[in-house]
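Heads up, one of the protein chains got dropped from this complex, but the rest are sitting where they should.
A, B and C are the chain letters, set down in written order, and residue numbers restart from 1 in every chain.
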Amino acid sequence: MTQSHPNEHRWPGVTIAVLGGDEREQEIARLATLTGANVRAFGFPWPSCGIDGVDLVDSAEAACRDADFVLMPIPLPQTDGSIFSTEKIVPRAELLSLLKTPANIITGVSDDGMRTAAESLSIGVHEYEHDQSLMLLRGPAIVEAALKTIIENTRITIHMASIGVVGQGNIGSLLARTLIALGARVTVAARNPIQRAAAYAAGAETVTIDELASAAKNLDMILSTVPAPIVTPAVIDELPPTALVMDLSAPPGGVDLDYAKSTGRPAIWARALGRRAPITVGGSQWSGISKIIDTILREQKT
Amino acid sequence: MTQSHPNEHRWPGVTIAVLGGDEREQEIARLATLTGANVRAFGFPWPSCGIDGVDLVDSAEAACRDADFVLMPIPLPQTDGSIFSTEKIVPRAELLSLLKTPANIITGVSDDGMRTAAESLSIGVHEYEHDQSLMLLRGPAIVEAALKTIIENTRITIHMASIGVVGQGNIGSLLARTLIALGARVTVAARNPIQRAAAYAAGAETVTIDELASAAKNLDMILSTVPAPIVTPAVIDELPPTALVMDLSAPPGGVDLDYAKSTGRPAIWARALGRRAPITVGGSQWSGISKIIDTILREQKT
Amino acid sequence: MTQSHPNEHRWPGVTIAVLGGDEREQEIARLATLTGANVRAFGFPWPSCGIDGVDLVDSAEAACRDADFVLMPIPLPQTDGSIFSTEKIVPRAELLSLLKTPANIITGVSDDGMRTAAESLSIGVHEYEHDQSLMLLRGPAIVEAALKTIIENTRITIHMASIGVVGQGNIGSLLARTLIALGARVTVAARNPIQRAAAYAAGAETVTIDELASAAKNLDMILSTVPAPIVTPAVIDELPPTALVMDLSAPPGGVDLDYAKSTGRPAIWARALGRRAPITVGGSQWSGISKIIDTILREQKT
Partner (left out) sequence: MTQSHPNEHRWPGVTIAVLGGDEREQEIARLATLTGANVRAFGFPWPSCGIDGVDLVDSAEAACRDADFVLMPIPLPQTDGSIFSTEKIVPRAELLSLLKTPANIITGVSDDGMRTAAESLSIGVHEYEHDQSLMLLRGPAIVEAALKTIIENTRITIHMASIGVVGQGNIGSLLARTLIALGARVTVAARNPIQRAAAYAAGAETVTIDELASAAKNLDMILSTVPAPIVTPAVIDELPPTALVMDLSAPPGGVDLDYAKSTGRPAIWARALGRRAPITVGGSQWSGISKIIDTILREQKT
């Protein structure tokens, strides 16, 4: 069975609005109800069988009215301030003023407009996208989504393929180890010698960023996890003509995919990897969200 | 780089017809040209950029005329005798009589009609689908295709999931080991105590077929590789209500998928796994095909 | 926790003599008492704290008198018929005639003298050394013992070392997979193409026996699991001058260790690997022994 999420928390009388998101928010809302809280949902895909104990409401306003907490999703809001959701939601003063006092927003990341509006209303804003432990807990889901994308876009096996992995942060290092476990011959390119040493200990060959172009000629595919221009035309030109070029990094990305395509190589931006395994990942995110709520509620009591 | 296929063979003056198939036949045809043979293609998906040195012809007849060898694909012919191909090809006496004398058919499997026609014309028929070493070489491709299907059809990660694998033949044992490498908790069900012992040594829990129903209640998914009725309604009923039920076996399959669907559980027949990684797998198949051709040519010389 | 050994068997009134052996027999004797049987011990290392419920007796005769079953260890008896034990025990008619009628010997392997004596007394002889499932269950213990021997005898890490593994039977294939999991680059040499294909699927490079000498020049160590002369002087001469040469096979072994030593290379016969992890392995052996006893007792009842 997957990681268990015992809900040690008991929050009867607390109202939580879940605004926006994707399939992960279904699991987050479901777990939230297990605390005894009132949970309202708006703006994420609603399962045909509903979610036990969660009220689906018909507007962001209905969700927020007198709520103690608003949960918003991980992706960065658009430039117009609207959050990632199935219907347009712009969390500004008009909407947030409907919340109870005191109230708190718990979100992956916030933008300036959200923070300004919240501050004017004395509403707390708590971000968890940069919580490294949550990122690590989501790691296997993201890597499995990347495996699926690789398998869909290659005509050779991962097993025994020569694969370059650029970057050795949380995702890059887990990706490299997973590919090795599947039988790939992995070459890691990383700027940081500590990361290269860790990749060596994990069974990878390692190169510096400067050495990447000369290593490229032996790679069947190159996967970048770094949002910086490392997989440049100079690197791409050295790859075999059929090598897969894939960017796993967040926008704006780090790979010159247009150039790669112009050379005839398959070039893919692996997007939305975070949506893989929404039950597992929603559960991980809830473990972080629930700790934040719990801390706030304890402080309010004292 | 992937497994290399040095073509030590030199067969100038030999004509090879590649009839039917899928993307694997593109690689087989390409590798065949490297021997110096004349290679003609008909009835498999043709890449927009062509295949260097291979002649795409417009009928099975044009492909077979005066050819020394006919290659046909792995899947079993349909009941009307037509082989797996993009256009209808029925290899009977009318078509086969166009071949040179002597000639040989190399095919995954044959049916009675093909064998009878070939025998009447003194054409040899050589099957390789049941070559266990070729099946093992194709194993990683098949398992990777299965991984993709699992990832597409689950809302939890393979990592830390409890997965039942039924059967420990070539594919079942490689699948179990691969899932363990990805962090799954694997329970193997197999009839043969030697296979169960091997699965234990590989890190799996093991149960007999009789014990499968009682083990089922803790499984997040069950994957069957056995074309026999082992994952029965009695087993399915014990699975958690959201557990994935997947059949990886060849037709007629071994899982009661209709029953699984009727209970609301996601139920998938993982088909066409053999088409994953056509370059790797085509190369493996060519290594078997080329050995057969080589043996025939040596015998003809003596 | 390690593999559990629930003793579903209940054999009150049955007397079992455990003769000879090593630390594994301590666990076998202990597990035997849990069935309710009377258990007597002679000829294996006795733990200072004793074994609950087991009678340590002072002669083989005292152990055998009126016993229903005699357990003897896995190693082949010496040429004089004496079994592997801390004191000399030769199971011939004089000793075996003390057993109850009917009686049964359960032993790893028997020799002619034991079988002749038993037959003359109508005593059954049951061997389990060649039970492949028991061998597989013991596999991890044997491979861990081999790892210890490798680590003791090398000045480089297994991680990233180039290691040749000769043979892909039960132990060779598990050894190769384990070394790969530890980060080694493994080249498997095996005569059988099916075994080579399985080794390829497990992540190894593969060579035929004929190709071993030319592959040897890149190996940091070579480990043979085959009791046949494959690692010959011609192969040894190609190894780097400091490469470890190790024979894991049963006597008479398959590696010319004397030649390897004469060239200055470290050369080791990894003996007694079967004694590693006596609790785990004794438990596995007991699972086989207890099934044999159970079958005999059921047949006697009918």
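Operating definition for what follows: a contact is a pair of C-beta atoms (placed from the backbone, for glycine too) under 8 Å apart; a residue touches a chain by one contact, two chains touch by 3 or more.
Being a predicted model, the structure only gives us computed values, none of them experimental.
> For the chain not shown, which residue from C:D68, C:E205, C:D220 or C:D247 touches it across the whole complex?
C:D220
> If I consider the whole complex, including the chain that's not displayed, which of B:G81, B:G183 or B:P240 touches that chain?
B:G183
> Out of C:D55, C:E129 or C:E144, point to the residue that touches the absent chain in the complete complex.
C:E144
> In the whole complex, not just what's shown, which of A:G20, A:G108 or A:G139 touches the removed chain?
The missing chain is touched by A:G139.
> Would you mind spotting which of C:T35, C:T225 or C:T280 touches the chain that isn't drawn?
Of all options in C:T35, C:T225 or C:T280, contact with the hidden chain holds for C:T280.
> Residue-wise, where is chain A in contact with the chain that is not depicted?
3, 132-137, 139-140, 174, 177, 193-194, 196-198, 200-202
> Which positions on chain B touch the chain that was left off?
Interface with the chain not displayed, on the chain B side: 159-160, 183, 200-203.
> Quickly run down the residues of chain C that touch the omitted chain.
1-3, 23, 140-141, 144-145, 147-148, 151-152, 154-162, 178, 181-183, 218, 220, 276-281
Heads up, the rule we're going with is that only the chains that are shown with their structure count from here on.
> If more than half of the interface residue numbers appear on both sides, call it same; otherwise different. Which is it for chain B and chain C?
same
> Quick check: how many Å separate the C-alpha centres of chain B and chain C?
The answer is 38 Å.
> How many angstrom between the C-alpha centroids of chain C and chain A?
Whole-Å distance between the two chain centres: 50.
> Any chance you could list the residues of chain C touching two or more other chains?
Counting only residues that touch two or more other chains, chain C contributes 200-202.
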